[in-house]
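Got a structure for you, written out below as structure tokens; questions coming shortly.
Incomplete set of chains, arranged as in the complex.
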Amino acid sequence: CGEKEDGDMQQERGRRLLIAVIPKGTTHEFWKSIHAGAVKASRELGVEVIWKGPQKEDDRAQQIIVVEDFINRGVDGIVLAPLDDRALCRPVQDAVRESIPVVIIDSGLQGEDYVSFVATDNYKGGVLAAKKMEELLGGKGKIFLIRYQEGSASTTKRENGFLDTLTAEFPNISLLVQDQHTGATTESAFQLAENLLGRFPEVDGIFCPNESSTFGVLRALQESRLAGIVKFVGFDSSPKLVQALQQGHIHALVLQNPLKMGYLGVKQIVYHLRGHEIETLIDTGVYLATRENMDDPDIKALLEPDFSSYLDR
Amino acid sequence: MIQNPSLPLLLQMKNIRKNFGATLALDEVDFDLKKGEVHALIGENGAGKSTLVKILSGALRADKGKMSLENVSYSPSSPLDGRRRGVSMIYQELNLAPHLTVEENIMLGKELHSWGFLRQREIREKVREALEFVHHPEISLDIPVGKLSIGARQVVEIARALMSRASVLIMDEPTSSLSQEDSDLLFQIIRRLKEQGVSIIYISHFLEEVQEIADRFTVLRDGKTVGSGEMKNVSLEELIQMMVGQKVDEMFPRIEHEVGDLLLSLDKLKGKKMHAEVNLSLHRGEVVGLAGLIGAGRTELMRTIFGLDAVVNGSVKVASVSTPIGSPWLRIRQGMGYLSEDRQGEGLALSCSLADNLTLSHFNPYSRFGFLGLKKRREAIQGWIQRMKIKARDSDQAVLSLSGGNQQKVALARLLHQEADILLLDEPTRGIDVASKSQIYEWIGQLASLGKTILFVSSYFPELLGICDRIAIFHRGRLVDIRDYSDWTAQNMMAAATTGRVV
Amino acid sequence: MIKKNIPGLQIREKTRIQHLISWLAPFLGLILVLVIFSLMPEVQDRFLRISNFKSVATQSVIVALGALGMTLIIISGGIDLSAASNIALSSVIVAFAINAGIPPVFAVLCGVLTGGFVGFVNGSLITSLRLVPFIVTLGMLGIARGIAKWTAGNQKIDAPLSWVNELMARHPSPSWLLMAPGVWLMILLAVVMAVVLRYTVFGRHVFAIGSNEATARLCGIRTNRTKIIVYSVSGLFCGLSGVMQFSRLTVGDPTVAIGLELDIIAAVVIGGGSLRGGEGSILGSMIGVFIMAFLRNGSTMMGWPNYIQEIIIGAIIIVAVGLDQLRHRRE
């Protein structure tokens, strides 16, 4: 079927396609980029996007409610970053039952009710970080693995990737701390790291699995005057993290490509709605940014994605 | 009165001792009660009467001492335990759940039920009977108790106590807010109960009442028993002597005072909750009494004057200045002061200290730029504590832990401390002992002679007749008549209050 | 005829319209919310559909069950900050039990009883140590959440699907049910609790304790026993709520319902419950639950950004309760 027929259909209904994009939260830099990507796609494809996360960040139950509410609103398609690979299955089934197709981004979902999956390989991100850590430490040292929140799937994968690589390949690197969770806010990460550094000032390296924990730990390192001394590998980017990378306070950042993820997510669903064949699995890749390569145009685009033209701020 | 010295002993309390922290409230007190007698327990404020009977009812536990009931040892662990042994009590501080209705309060703890479900119809029937028994069938069963006047609450409380078939019934100042008529009704009930073999412990500061109703008495002073015996063998003076340790010269000392200019005038005043307009003018150096039955609307008038209730109609003029909106803040600045009849609910900040409560309306003497001179204040308070004979550990003691009468004294002292020109006193002598009462009457006279105006609400006619210059009678929210005190007698006051007509 | 005796209590007879108004009055806030969204052109047709009402009902079950117990506690003058943690713990226990091969019926029972047990411990600590409920349940908030995470090994527990997961299905399997079994259970329990509060001795005692605990004790009510029962019953409701949470999520998630205690308490307070005790009603609390649920539902449907939603919900809570207050003052 062709574009033309599509246009007819739209005219028939008298409105543009309405796509709901449901992230896990709305306040991290990462989701902002996804949002920008989604808006970019919506402009190119001439559809309308509603951007709406669960009201409490990272709350599975609330995300289910959001999906249900959009089913009731009767949107044409849903792009979802599921907070849980299992819990979101039923709402997605419900959507499919009401003929609303779903594209999954960022984290996986069990079952086959979705039409496409666009994501980063989080486990690989963790592996990448572990390898970089080993390189930074020269093969041996004592490190912290600081975890994000209990039950957060994508960060747990990163943590696991990191941990598995470490234990399997680098026996000389020992973990001083590996089951401390920062909780959701920067301040709680900050305090946690401060208290840990108070106990183990001898630490050689730290890995954090997401942006808020990376920033909180960075602040603690700066306050304890250990920034730059302790090898620090973080995840995701934000202006402050980029600045720290430049100053040498952070030694490496594992990056994803959220802009692309958001863009492809919307594009996939629209293509599907318009009757195109689409790929069922797309990996948007993970990258490693260091002080050395941070000015490469590719990396720079990931570190400081320019989405001013898509979003108001 | 019929008396039988050979009545069997029902209850014995021996060497009862009770400490509240550092305060020794009861010190080796003995007390006994015969079957079918009315036993008066009397003593000054803070003597330990309430504490003693609370131990008996199970509300408090003694630190030391033995009790036996019907020759079986008795040590109730809770009020429920006490009630199971047949001891029931009317507490001095009204014990009602304000959100619950009259019916719910009366049946509280003794609800009739089948498998936990209330037998509504029977309950209502019983409650109605109970209210009729205390001659107040007009009290609605479904009104939350918090909305009733204090007098009506006391009636509810009495009705509740009478519901339980007790063998020992304790009444801690049951008539403190009741009118003469209601007190008389209560006495009839007491007599009937006595005939049925119920023993009654009766606490009151109205000694005439006590003499009329009691068979025997026990006097407490400073936590010790100082005397007991047959009521018919003692005179009023002897009783007072025992209680106070000294003689009280005159109950109602009249101090000469002159009536001056007009100070407060109410012009067709009607408040939000009042039922009729009131016209009244008060002059400097005048003591005006307000009499009436329960719910006659005296309290509502006072509240309206003081700005606690909104004015719907008419005006309040202080020194011929009329202010559109009255608020307590404004009234206090106009030199008015108000003593609430509901000392626990409204009159006192119970968890605050005695000193705070006493000075709350008038910090000026001790404050400079908003800072309090605590030392200066403490000294001043000590003066008040002595003058009012408030029995307290020190000025930082929480009012909560004072005896009922002493709390009342604190509330009253606040008004005196405030140095108001117009004193609105709602049942000021409620729960205050004889000696202090006569002291208070004297002060009122003195204040009047200094040119202050006093509006005095009371349900106790003798004190109104004793100290007022003019007395107004209220009936169902309406001011029936106001006359010089010499034109009133207890009889025609009662008639006017009950019928609304002056004879 | 009795009323005539009292001068002060002339009760005006209400006209029929006034009757209707006073009957509708508690629903004022809810009606306001419904009207607001029905007037929004973007969603009006969708918002007022039965299917939407069904999903709001399903979404409300968890908070509503919590609020039933919380109403009891708040009327008795207490508070339960551990409710949300208790829900999470119970949901984890159910998942754990099912995973361990226990038949679903017993797993559900385990979950409910876990909730009840937590409530019982709350009640016992409050009465025996004479601590304020705020502190005990604040402590329990951490303890229950910690145990939940511990049991679940810091992860969610995947459990095989069973009929338990049908309890909260938006499309129930015998389709004549129309709504999820959980919704029916919620309605049933709300009615039961309303009856208990109004027509039983226990209900009266709960009100009496909240209104004036000293009086209740002096009147021979076993306040401690009653309070322990109140907290235990409330715990059972949390347990059941946890079962529903598990049913909905199909996994046992120890991090679920964080901060939900505030929502639950808010629902009760919006519905007229007083944190000073002695006041509150089941109907009111349920209305409170639905006010909040419809607010969330409507704003999500509108696609408002979360911050706008937060602002609007905050404002409407104040307005709804404010209106209710005005009405009360008039009366």
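Per-chain residue numbering starts at 1, and chain names A, B and C are given in the order in which the chains are listed.
Keep this in mind: contacts are C-beta pairs under 8 Å (C-beta built on N, C-alpha and C of every residue); 3 or more make two chains touch, one makes a residue touch a chain.
Only a predicted model underlies this, so the values are computations on that prediction, with no experimental measurement involved.
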{"item": "Whole assembly, copy number of each distinct chain", "value": "A x1, B x1, C x2"}
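Here, only the chains that are shown with their structure count from here on.
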{"item": "Most central chain, judged by mean C-alpha position against the global CA mean", "value": "C"}
{"item": "Chain centre separation (subunit A, subunit C; CA means) in Å", "value": "35"}
{"item": "Centroid distance [mean C-alpha coordinates] between subunit C and subunit B, Å", "value": "43"}
{"item": "Subunit A, residues touching no fewer than two other chains", "value": "none"}
{"item": "Residues within subunit B bordering two or more other chains", "value": "none"}
{"item": "Subunit C contact footprint on subunit A (complex, rising order)", "value": "20, 26, 50-53, 55-56, 58-61, 64-66, 68-74, 84, 86-87, 89-90, 94, 97, 149-151, 156, 179, 181"}
{"item": "Complex contacts: residues of subunit B adjacent to subunit C", "value": "57, 59, 78-80, 83, 89, 91, 95-100, 104, 108-111, 113, 116-118, 120, 137-140, 143, 160, 273, 275, 295, 297, 476-477"}
{"item": "Residues on subunit C engaged by subunit A in the complex (per definition of touch)", "value": "43, 46-47, 49, 51-52, 55, 58-59, 62, 149, 152, 154-156, 158, 165, 169-171, 245, 248-251, 253-259, 296-297, 300-301, 303-306, 309-310"}
